[in-house]
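Before we start, here is the structure in question, set down as structure tokens.
For this depiction, one protein chain was excluded, whereas all remaining protein chains were kept in their positions.
Presenting chain A:
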């Protein structure tokens, strides 16, 4: 049955509750999630947030305690067992530890999902070989998984997940066991599959880098709930939740810089006309010469302690930690000026009396 609905994954008020030592554990707590056809949807969160449990409901490997799972217009919980198994064939899945069959060759691994199909061995192998071509591992067809590197194993797993021409690919930390270079290669492959096959990808990770490099949309998960979601650039350039902010900061290396600055004794003793500011700006603000304007217009001195520009999709986000010094009236005007230009300004505690305080909040 053809389905031209835009939404391919539709989780409605899904909850998964486990019994853990007598107490209920809400691994997934009333989550609704809609994913469009052709999207690359990232789900980020720390360990134990419930990411795996949530995505495992998409193919009903995990039965929800409550809620509806609609994939490709089908209510999966209403399907018979054989129907569910057919539905699962259209939802590929890859894992952190690859989960290949060690007793079978690379080719046989890729063939495995086709064994239950009524097709000839020749056709089956031709398909498997084609998929190995797609992932660039054709020459390893007669190798065994243990003879491959992690990245190669994941490629085999990807080829295997494509055997039944799925509409959706679920990736549960598929790059978490790989080094940065291999991670990039695998992400590029996934992006390529998304573009060429129109494959919808649902991707779990705890690394911002992964989300930034290929995802279009993102959901931030914490304690069984989605606490923030939307377009990747929007969510990360203007995070509403502390956890989201943490991910952004750590990915831009801001966390390390902030800690260093806070623990630097020479920066603890600021004079009354000095302020340490943490500035964040995005989009066109990164192209303007705000800092030189600031110093010229308000006669302030600025000293840059840290600077970084991140690209998320096609948006740039700049991070800047500076010390400015000048008269207190001018300092206030300067901060106002930055705010007017779409810069988020946070005053960092320089002296003991001052605490972490978001200047932006008082102005906007």
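The rule is simple: a contact is a pair of C-beta atoms (placed from the backbone, for glycine too) under 8 Å apart; a residue touches a chain by one contact, two chains touch by 3 or more; residues count from 1.
In this section, contacts and distances are computed from a predicted model.
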### Message
Missing chain, UniProt name, options "Acetolactate synthase", "Purine hydroxylase delta subunit apoprotein", "D-methionine transport system permease protein MetI" or "Carbon-monoxide dehydrogenase large subunit": which is it?
### Response
"D-methionine transport system permease protein MetI"
### Summary
The one of A:97, A:129 or A:262 in touch with the missing chain is A:97
### Message
Among A:51, A:88, A:155 or A:217, exactly one should touch the missing chain; which is it?
### Response
A:88
### Message
From the list A:61, A:177, A:227 or A:270, pick the residue that touches the absent chain.
### Response
A:61
### Query
Can you name the residues of chain A that touch the chain not displayed here?
59, 61, 81-82, 85-89, 91-93, 95, 97, 99-104, 112-113, 115-116, 144, 157, 160-161, 163-164, 170
